[in-house]
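Quick notes on the structure that follows.
Apart from one protein chain that is not included, each protein chain of the complex appears where it belongs.
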Amino acid sequence: MPELTYLEALRQGMWEEMARDERVFILGEDVGIYGGAFKVTEGFFEKFGASRVIDTPISEAAIVGAAAGAAHMGLRPVAEMQFIDFISCAYDMLTNYVATARYRAGLSTPIVVRGPSGGFVRGGPFHSQMPEAAFFHTPGLKLVAPATVRDAKGLIKAAIRDDDPVIYLEHKFLYRRIKENIPEGEDIITPIGKARIAREGKDLTIVTYSAMVWKSLEAAEQIEKEDGASVEVIDLRTLLPMDDAAIIASVKKTNRALVVHEDTRTGGIAGEIIARINEQAFEWLDAPVMRVTAHDTPIPYAPTLEDFVLPQAQDVVKAARWLLAY
Amino acid sequence: MPELTYLEALRQGMWEEMARDERVFILGEDVGIYGGAFKVTEGFFEKFGASRVIDTPISEAAIVGAAAGAAHMGLRPVAEMQFIDFISCAYDMLTNYVATARYRAGLSTPIVVRGPSGGFVRGGPFHSQMPEAAFFHTPGLKLVAPATVRDAKGLIKAAIRDDDPVIYLEHKFLYRRIKENIPEGEDIITPIGKARIAREGKDLTIVTYSAMVWKSLEAAEQIEKEDGASVEVIDLRTLLPMDDAAIIASVKKTNRALVVHEDTRTGGIAGEIIARINEQAFEWLDAPVMRVTAHDTPIPYAPTLEDFVLPQAQDVVKAARWLLAY
Amino acid sequence: MTAGTVPASTIPAGLNREQLLEIYYFLRLTRSLEERLVNLYRQSKVIGGLYRSLGQEGESVASAYALRPGDILSPLIRNLGSMLVRGAKPVEVLRQYMAKATSPTKGRELNIHFNDLQLGYLGQISHLGDMVPVMAGIALSFKLRKETRVGLVYVGDGATSAGAFHEGINFAAVQHLPLVVIVEHNGFSYSTPTSRQTAVERLAVKAKGYGIPGVTVDGNDVLAVYEVTRDAVERARVGGGTTLIEVVTYRRKGHAEHDDQRYQSKDEIAKWEGNDPVDRYVETLQKNGWADSTILAAIDARVTGQLDQAVAECENDPLPSIDTALTEVFANPPSAERLWFRDA
Partner (left out) sequence: MTAGTVPASTIPAGLNREQLLEIYYFLRLTRSLEERLVNLYRQSKVIGGLYRSLGQEGESVASAYALRPGDILSPLIRNLGSMLVRGAKPVEVLRQYMAKATSPTKGRELNIHFNDLQLGYLGQISHLGDMVPVMAGIALSFKLRKETRVGLVYVGDGATSAGAFHEGINFAAVQHLPLVVIVEHNGFSYSTPTSRQTAVERLAVKAKGYGIPGVTVDGNDVLAVYEVTRDAVERARVGGGTTLIEVVTYRRKGHAEHDDQRYQSKDEIAKWEGNDPVDRYVETLQKNGWADSTILAAIDARVTGQLDQAVAECENDPLPSIDTALTEVFANPPSAERLWFRDA
């Protein structure tokens, strides 16, 4: 049973889908011979050829727009953003053209737009972003953000097979830092819309996703060890449509909730999650739902600053303790 | 004391600022001889000339980018988006270039980007949007959304004088539908960051902004009359930075809160408001904070559909009653 | 040829007489349908704005006529004619403008923003320029599947300034996609004259920046537009890549029906009225003996009858029921949640 990194699992998932379904093709900047800035598509050009692995100009709006057009015709494009920060250049195309296509005009647009998101890599303000909140707001888009090796594979496969447009946010900090045994030949599909209990617990629920799952798990273990409290960690996996049922079930069990994400506080999706908990489980809450997030600034470059601005495991510990003591 | 419409008040505010400060200029599509699609800048070209009222190509990114460049040099550009829906084409420029300029590089970028937002006018999916959530998420931008004639004037003047970039969301449904007496020559400045109590009450707080202030007031009056309950309505006026103090003070008084906005539910800024109330006034809440919003769809064109998708005064009444009875 | 008629000269551009008349039919249908819409607009039966293509029907119809079945075009607001050529029905257009439940978009989208990919048209969204990348993607699908199909996309002079136009046409050009880009040089973008939109005189030169052929054609000369478009389409079909065609024409009406056109010179409007594409086409048909006034009048009558019927057919159609408001945001889930404060 081979051990794969997060990046390899993502790559394997795409590879399997391309081998399985000839409608699937890849387009993006430097995805061909070079194999992508992070080498996610390494080997694809050689295997699948220039017509299914297309190097494009630096034109994110055109990449997404062309993917949409091809998808209308029955193809299954997977568009890479070299860094997810550049998806902002396709914001209009995604929110106005792609997201609305089915509702306004009955058009099917099964595209996947994926790219490396997130910080902790000294990337500075334009290579460290978490863009989910900007797209989370638009009806018609699905959003997934795998935290584990298994889900990196399972969600890309599910995203490619989905009949709706899906934004797939991979976390670049996890690319080569986490490994997992993935049985060869297993057709892993992580269902879109289903959260995962990353750790069971009964005293506090942490709702989180992407790289913050690991920091939350680290915090949960420390608290278990040092405080004897048991913390449940929900890995959302899909941000949209959100798995309210999983969140609410956990909160009704633990009566305390903490939302943890890497994005800035104001306008980050924690607000929405808290609103939903409040609407659906108010009576079960023994404490306010709190959040651990980045500070409301751009992501600075210097390690000291980045580490300060971004949320850390010790922040989760501190917030969790505050909630447990409430 | 002349009676002005919302649109006239906005126009007067810009006019006074241009007369007062020669650094102020206007740029946008058809803002010159034509006076803008909604005639907001009617007469400006004749008064201030072609070099201060600039008709641009259809290039929202260039309009905002050029405004930013000019602002760095000490000018005070006011950029019009013909409909605010087209601000999505400048999303990258606003969130990456403009919003970060001071933090990342010490640059001053005092621009105002304004345009007609909102629905209820049968504009269909691309002429009815509320874009605040997309920009609300980015540290470095201020957001204002006047509901009254007085604030239409007071906030545009404050926005132009502000040293930070401000997105000014005017509501096209209000343009010619509301009127108010505005004393001639009064230099009205509505401070950015300060909410307004649109109606005092003690049993329930409604937090809202823009056109929904009027629907909320209508609901509040109906409830007062029919149920004898007293509803406080907070008109946020500024969405960013948000006036937490005003919201929290009201909630601590009424112990019940309802957030009302015209934007879609998921990812709309109500989530953030609820998170803040929950964080800062949890102990004071006698009921969950609920929200009345649009449904999670694009805005459809047909009156029947638009009226169904968008929030109405009767929805506010219903939600308020539910909360009052909780 | 019947004795007594003018001897017919050879019909150019490989067209036959039937096709010439069919083109006339679509020109007339376009213009008359818009006139019906004006009436309905004045009666407040059109829900939103009304956008005319008066004076531009020629280029719209003729360019679309150069396509074959399987090809796909993307119209702009002023390309009603192109959609009718592809098979969109007048009643569909009426229903769209009136937001009827029976309209192609079920009342969700306005005017001619609707699609039929089988018939070969993909309605635009409002954001100008966006359809160029999308149509590049459609052309890309043709290329990837080795289909001999062609895409065609219309762009206004104003919309050439949009970033999406640039990204899309460049993408098509460098990928050598079977796409024809028609730039409608009609003098204005809303109130803004083309001279405030771009510093070039001839929009066809924009092709040079993309390394593709660019050609300018008199947009009010129906047969010339047909011929130029057909050449570009057939070149694209055999792997010749992307072409930009500038059609020179004039927007005789305001941006929309409510626009007072204060910025347009009356003389100029009058001048272009004298250069009307339909009038010119009729003259060409008659002068060359390809059609006489009797046959044209018969077509006019047919159009009138069809439009009478179309208006009658839909005028009393209902507006959409609220049961349809929340469906199909996604393929799955099939419906958005009905919010709690709206539960019956």
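Chains here go by letter, A, B and C, matching the order in which they are written, and residues are numbered from 1 within each.
Here is the rule we use: a contact is a pair of C-beta atoms (placed from the backbone, for glycine too) under 8 Å apart; a residue touches a chain by one contact, two chains touch by 3 or more.
Predicted, not measured: the structure shown is a model, and the values here were computed from it.
Undergrad: Touch partners of the unshown chain, restricted to the chains that are shown, please.
TA: A, B, C
Undergrad: Touching the absent chain in the whole complex: find that residue among A:20, A:176 or A:318.
TA: A:318
Undergrad: Which residue, B:9, B:31, B:62 or B:273, contacts the hidden chain when the whole complex is considered?
TA: B:62
Undergrad: Would you indicate which residue among C:11, C:101, C:117 or C:174 is in contact with the undisplayed chain?
TA: That would be C:174, which touches the missing chain.
Undergrad: Tell me where the left-out chain touches chain A, residue by residue.
TA: The missing chain touches chain A at positions 29-30, 32-34, 37, 55-59, 61-62, 82-83, 85-86, 88-89, 122-127, 265, 292-293, 295-298, 300-305, 308-309, 315, 318-319, 322.
Undergrad: Write the list of chain B residues that the hidden chain touches.
TA: Per the touch rule, chain B residues meeting the hidden chain are 25, 51-52, 54, 56-57, 59, 61-75, 77, 92-93, 96-97, 100, 102-108, 139-140, 142, 162-164, 241.
Undergrad: For the chain that got dropped from the picture, name the residues of chain C it touches.
TA: 161-167, 170-171, 173-174, 176, 195-201, 205-212, 241
The definition used in the following text is that only the chains that are shown with their structure count from here on.
Undergrad: Which chain maximises the distance between its CA centroid and that of chain A?
TA: Farthest chain from chain A, going by C-alpha centroids: C.
Undergrad: Going by C-alpha centres, which chain is most central here?
TA: Nearest to the common C-alpha centre lies chain B.
Undergrad: Taking each chain's centre as the mean position of its Cα atoms, how many Å separate chain B from chain C?
TA: Roughly 36 Å, centre to centre.
Undergrad: Mind checking the centre-to-centre distance between chain A and chain B? Centres are C-alpha means, answer in whole Å.
TA: Distance between chain centres, rounded to whole Å: 31 Å.
Undergrad: Between chain A and chain C, what's the gap in Å when you average each chain's C-alpha atoms?
TA: A distance of 41 Å separates the two centres.
Undergrad: What are the residue numbers in chain B that touch two or more other chains?
TA: Touching at least two other chains: 85, 88-89, 125-126, 296-298, 300.
Undergrad: For chain C, which residues are shared contacts with two or more other chains?
TA: 105, 108-109, 113, 125-127, 163-164, 329, 336 - these are the residues of chain C that touch more than one other chain.
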